[in-house]
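Worksheet for the structure shown next.
The complex is shown incomplete by one protein chain, all other protein chains being positioned as in the whole.
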Amino acid sequence: MNTYGNKFRVSIFGESHGAGIGCVIDGIPPATALDFDFIKSEMARRAPGKSPLATARSEADEVEILSGCVDGVTTGTPLCGIIRNTNTRSGDYNRDLLRPGHADYTGFMKYGKAHDFRGGGHFSGRITAPLVFAGAVAKLVLKTKGITVGAHIKRLAGICDEELNTAEITAEQLLSVSGKEFPVISDERGEKMREAIMAAKGDCDSVGGIIECVAVGVGAGVGSPFFGSVESAVSSMMFSIPAVKGIEFGGGFSLADMRGSEANDEMYVSGEKVKTYTNNNGGINGGISNGMPIVFSVAVKPTPSIAKKQRTVDFGKMENTEIEIHGRHDPCIVQRAAVVVESGAAIALLDLIS
Amino acid sequence: MNTYGNKFRVSIFGESHGAGIGCVIDGIPPATALDFDFIKSEMARRAPGKSPLATARSEADEVEILSGCVDGVTTGTPLCGIIRNTNTRSGDYNRDLLRPGHADYTGFMKYGKAHDFRGGGHFSGRITAPLVFAGAVAKLVLKTKGITVGAHIKRLAGICDEELNTAEITAEQLLSVSGKEFPVISDERGEKMREAIMAAKGDCDSVGGIIECVAVGVGAGVGSPFFGSVESAVSSMMFSIPAVKGIEFGGGFSLADMRGSEANDEMYVSGEKVKTYTNNNGGINGGISNGMPIVFSVAVKPTPSIAKKQRTVDFGKMENTEIEIHGRHDPCIVQRAAVVVESGAAIALLDLIS
Amino acid sequence: MNTYGNKFRVSIFGESHGAGIGCVIDGIPPATALDFDFIKSEMARRAPGKSPLATARSEADEVEILSGCVDGVTTGTPLCGIIRNTNTRSGDYNRDLLRPGHADYTGFMKYGKAHDFRGGGHFSGRITAPLVFAGAVAKLVLKTKGITVGAHIKRLAGICDEELNTAEITAEQLLSVSGKEFPVISDERGEKMREAIMAAKGDCDSVGGIIECVAVGVGAGVGSPFFGSVESAVSSMMFSIPAVKGIEFGGGFSLADMRGSEANDEMYVSGEKVKTYTNNNGGINGGISNGMPIVFSVAVKPTPSIAKKQRTVDFGKMENTEIEIHGRHDPCIVQRAAVVVESGAAIALLDLIS
Partner (left out) sequence: MNTYGNKFRVSIFGESHGAGIGCVIDGIPPATALDFDFIKSEMARRAPGKSPLATARSEADEVEILSGCVDGVTTGTPLCGIIRNTNTRSGDYNRDLLRPGHADYTGFMKYGKAHDFRGGGHFSGRITAPLVFAGAVAKLVLKTKGITVGAHIKRLAGICDEELNTAEITAEQLLSVSGKEFPVISDERGEKMREAIMAAKGDCDSVGGIIECVAVGVGAGVGSPFFGSVESAVSSMMFSIPAVKGIEFGGGFSLADMRGSEANDEMYVSGEKVKTYTNNNGGINGGISNGMPIVFSVAVKPTPSIAKKQRTVDFGKMENTEIEIHGRHDPCIVQRAAVVVESGAAIALLDLIS
């Protein structure tokens, strides 16, 4: 299932080492001006090859738009954006050696011998580039509706960023954090996170983290009870992102240890709106937005590609063996994943609102 | 959106204080024998009014099957099961007083004045009864495919159950825990949890917890990359359950603090299969099952209905005020929610497998 | 697949000789007043047992609403309506004798031995009763948007009704025809049609016909190019109705013999709107409504249940044999199907507009 959404619908395609990757987006409001500088800057936030923290594979990730846009303005019909793969080194990959933590085994079990294992094929994190493109388009539409999406690294290698005030945060505050090259509130703690990444790299290892994402400006009444809940829509999108293994809304898992009197968000009148003093429910009650900032965090596991020796299986011979993964890999993808999480959130929310 | 699934499809309906609740299930394999004793026992696991730990509202929750079943055997065409509401006391509810942590406000913002606020209306946890019915049917089908789903209370009011060995657990072990009236591995810790519930009740308050759910017997190759991932399907279902605010697969959020060498599940040959020593990925890689037990945990917030005084809004007068919620409410729903979580998992997995 | 629609979604269930039939409707705007007299009158238009033209099986077809409606007003959450089967005579049916033109054989090939063959089971025309109920609800919503749906018998047993002026027809004219007990423009021709039905009955045979359906008041811009065309939505619904074997929009098949200069609908300015002199395109260009009345016709095959001797197969013995179908059957269902066609159109259009 390569398609997400009903009203704002994104269909993705591509493999890490194929001719190209991309997506088709249906449901963009006609006459939306596509700000290509913004789109480029979003793509750059995810792009590899920028810093020693990430993979050395350098890709321009330039999107060519084939349809749905005339003179920089959307027509309302499906928009297809493609990105050519240019910097591929398929020789780095061995068909038979299953990489632990990767989808090599499950890919073969689902697709058989035809599975494109080179660089993870369709399972590659590279396929999130079209998602960021679609997310950038979604953000441009959301902007016209007064909605802003941003994220920061909440935790990385056990190091916590400062806490966001999720009941009070404004769009400006949000963007001032999410717009940073290394998106943390406290640059000091960010520095420690960077050091932890380099330390892991030095150890031929990798680290993971938690990204917290916020959407400001979503009015009350979005979403549906049960299967159409905002949480259902957002979580189903988030678990499409490779390496995401957990999600929580508002207080999330910490609510499990609270009492009701602590977890409930008490309410008050604010002008013509009803607000809550706290935001433990992450802006969502009964699956429907309540007008407070929508807040969720996702857990990103450490990059599975590590140079350290690991026990694994040679799937050709069905024998136990060992593997050391060399090549160009990220010791940490959390900082690059922040914009992917924002993009997924923008797509999911726009689909609900459209 | 009241419908979940593509191949095994469940459509739910009903309000807490309406004439009845129920669901329509499409995609049940024809000639499935419906074990009504099993279905009844599953319904009983969720049913209210059984113990001092839960609400005193007593409902028989008997399901009448209107279609799709002849002489106890499914026909393959849509099955409708309905449950009459019998024990309703709508007088307990005040239209204008918004209950913190509930969907009263979002319900009015979405549906306007027509919103059925009585007992939470369609947002009520009572609507999970049809989900348990559909889940019981799903489990009967999964059983024929060698798949078993079970859950236990991993944590309640801060008290942890013993840990499951999620890499080695068998169907028998799983059922021996999930089948308990109070589903915990350690009955001693379960006793402490019960005490914590009664203590909260004594304080006019409530508690939450974490439910861990496991599916044993799912073969490798189920699910799809990206939007069709097993995690996407299961999480979107789980956030349909009222009070669930977080989900994690395998190691989940704890993976964020691990290094890759620790988080990766190393692999070995086991007969004709490939297995992993650990199960940090919860049986899923790249969105696709790897043949290990599928493992996830959900965070259940404390019941929002508490007798303690809370600050809230009178939505009729748009004035700040206070509320004390009396009536028949659960000081904790975690123990009743375990079967709901299992049911949702069964439905989601069967839809993926069908 | 028992569910139709995305925004206005109908899930149907039931078998001819089971406990009950019905549907769940999601996406009804909240605060819609359900006019039960209207709903009853719509159900009566389809109901059997009223006249010598139709089956003698008499069913009250009273709908009980279980959810989604408080004090006659919709809540906005899913509405379930059920109809009990009361007048069943399963003894009339022989499991092994495949009835030509019916779904007995395909039912067994799809569902195996569990197929509920009694009275056609889920394939029975009786299951269109919930469709008429859902259609009546849809019509009530469409009415608030100024949209009227009506149908007449265009042709029956080779006898044509007078022609509708599909470019000029008003809602009033439409309802004055569709509201008749035997919905034809010319009652004289209607009389001949009735005679043809009785003649067929006398010959132990049956007749078919063509129903033309019109929706007045649909604004320009509804629908989408390609897979979301108005024609795609309406036709997919129409072929859900048992016995429908063809559909054409506007001039339909007759356009195939025209030249472009004749088939094209020339355009003119009418106030602030653009109208067309003719309506050969049935109110739809490029899949999208153009503001003219939406017009389509469906071909209804003659009732397959006939008392005349037919060659068939004994599926138990896999032997050639003969069959005479006795019991209570319609010599013609066209007049009863008109309201079913209208209902399907109302559901499909409301889903597109919602």
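As written, the chains take the letters A, B and C, and residue 1 is the first residue of each chain.
What we mean here is this: contacts are C-beta pairs under 8 Å (C-beta built on N, C-alpha and C of every residue); 3 or more make two chains touch, one makes a residue touch a chain.
Owing to the predicted nature of the structure, the values given are computational and were not obtained by experimental measurement.
Touch with the chain that is not drawn comes from one residue among C:Asn94, C:Gln173, C:Ser186 or C:Asn264, which is C:Asn264.
Contact residues of subunit C toward the unshown chain are 1-4, 12, 98, 100-103, 105-107, 109-110, 120, 122-123, 127, 155-158, 200, 203, 205-210, 220-221, 223-229, 231-233, 235-240, 242, 244-253, 255-269, 272, 274, 276-277, 280-282, 284-291, 299-306, 308, 310-313, 315, 318-320.
Counting the whole complex, the residues of subunit A in touch with the unshown chain are 1-3, 9, 11-15, 18-22, 24, 26, 30-31, 64-70, 73-80, 82, 110-116, 121-122.
On the side of subunit B, touch with the chain left out of the figure occurs at residues 6, 77, 225.
In the analysis below, only the chains that are shown with their structure count from here on.
Work out the mean CA point of subunit A and of subunit B, and you get 27 Å between them.
For subunit A, residues that reach two or more other chains under the stated contact definition are 225.
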